[in-house]
Each structure stands twice: as C-alpha cells, then as structure tokens.
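First the structure, in the form of structure tokens, and then the observations on it.
In this view, the complex is presented without one of its protein chains, the others remaining in place.
Up next is chain A:
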Amino acid sequence: MKLDEKVVSFFESCNSPVDKEGYLSKKGELKTSYQKRWFLLKGNLLFYKERPGEKDVIGVIVLEGCTVQLCESEEQFAFSLVWSEPGLRTYKFAAEDQASQESWIKALLSASHSYLALLVVDMEKQYRDALVSHPSEGHRPFTMPNFHSAGPNYPTTSPSTNISIRSSFAGQCVGPGASLSSNQMLQPSNISAARAVSKKSPKLWPKKNSSMVPVRTPALPMFECSGLYLDPEEDFIKLHEDFGREVKKLIADWSRKRGGGEVGLEETLIDFG
C-alpha cells in the first residue's frame, strides 16, 4: 500500500503542535539491538529520525488500534506499543529514565484519534449542558479554523463549510438523563502513567450499535475484532471501573516487584471529595 510520503513529511515538518519529543531507544525490527532515535509525537503520528535537527524522517508509526504497555526487557524503562491482532507487530522502546518513560507512556496513551474523538464528543455535551445552565452568558460562534497557515482563508466556495460547532455534532445523541459530565473514562494523571497500562485494558473504541452512531461525526472507529460492546450511556463509567481494577492490580504488582510496601488496594483510585 502506498502512503503519500510528501504529505506525511510535510506534516512532520510544519508548525502544527508537537505533543512530545525526545530521545528514545527503539528496538530494531529485525535486530534485537536498541537504537537511539529522536521521536516526535504529533497527534496520532509518532515520527522518528536520527536527531532533532535532521530533515529526513526515518519512519512514522500511526498510533491507531494499539495499546501502550510496560514490558519485560533487558533494557530499563522499557515500554511497548502493541497491536494485538494476529500478524501485527509490537514496537519496543526504552526511555532514558523513569520520568521520561512515564511521560511518554502518558502521551502515547492519549494520542489516538479515537481517544480525541470520544473526548470531543463528551466536551460537546458538557458545553451544551453548560449553555443550558448558564443561558444568559450566551456563546461565541465558532467559525471554521484556518487550516492553511500560509494560504488564504479557509475556502468559502461552499457555504456548508462554515458550520457552527453545535450543529456539527448535533447527531450525537446521548440519552437525556445521562450525565456524561461524570464520565470517568480517561485515566487521571495522579496515578503514575507507568502503572496505568494493562494488557487487558479494554480498548477505548467499543463496538457500538449502529443506530447510535450519528451521520456527521468523525467516524468512531469500531474494530471488527473488538468483542467489547458497551451501552453508550455506561461506556465511560464502565471503562473507568475496568481500567481501575486493572490499574490497582498493576500497582500491586509493580510495588511488589520493586520490593516496596503494599499499596492499599482498598483505596479508591480517585477521590472526588
């Protein structure tokens, strides 16, 4: 399959936000040795090259459909990107120190397009709720951002492109009674990111009933092989609980391995006071 590399290269070098960059050692595809590379995370793409100033990009990893995991390795501060479907690979990395390892894991965990899509959907609902509960404040209209930094304003050739955000996600309906503002799908950062990873973590993109999927939103990815089916209204809360159970187990394993004291498993991971 061909990938338009010019486009990808341009994206790497343009001034769009860099979510994280730094040195990591990456295990070679065929060789067992680790090679130090400069990594650049932009959105759901992880680029790597020899060093920061280098123009040539050696490669890119598209971060969709994978999980981030701690892994066993001869190297310290190792972690991996795992695609679990048969025939798909695992990328192994080693960071320079624990802080870097945790920081990278955390950044990679929230890098996928699917994750962002779920987050945006939730934010949109919270925004609508906020408008309802604070009607006098009104809202600022949102016009389509200008994509092209150097070019002219975003095309006005089609009137449909100037869309207010409220209507753009209008199709996404969540039951009127559901309060997604309490959704706890996403990992809180006060738990060490290194511990937030589990082999058994449910993917953040459950298979949904097609009648719930609206027409106009970005396609919420539904892996054909994902066996996880969740009622949309309980999605996030259940995901949090599932994650929570695994995180507690990981914390316990991790503490034991390090010879530290046992972490109280009865403690709730998140205290909402």
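Throughout what follows, contacts are C-beta pairs under 8 Å (C-beta built on N, C-alpha and C of every residue); 3 or more make two chains touch, one makes a residue touch a chain; residues count from 1.
Heads up, the rule we're going with is that contacts and distances are computed from a predicted model.
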Missing chain's UniProt protein name, "E2 ubiquitin-conjugating enzyme", "Proteasome subunit beta", "Pleckstrin homology domain-containing family J member 1" or "Small ribosomal subunit protein mS31"?
"Pleckstrin homology domain-containing family J member 1"
Residue among A:Asn44, A:Ser73 or A:Ser100 that touches the chain left out of view:
A:Asn44
Sites on chain A contacted by the missing partner chain, in the whole complex
1-11, 14, 16-17, 19-20, 43-45, 57-62, 64-66, 83, 85, 87-89, 91, 106-107, 110-114, 116-117, 119-120, 123-124, 126-127, 130-131, 133-134, 137, 139-140, 142, 144-145, 147-148, 150-151, 154-155, 157-158, 160-161, 163, 165, 168, 181-182, 184-191, 213, 215-219, 221-224
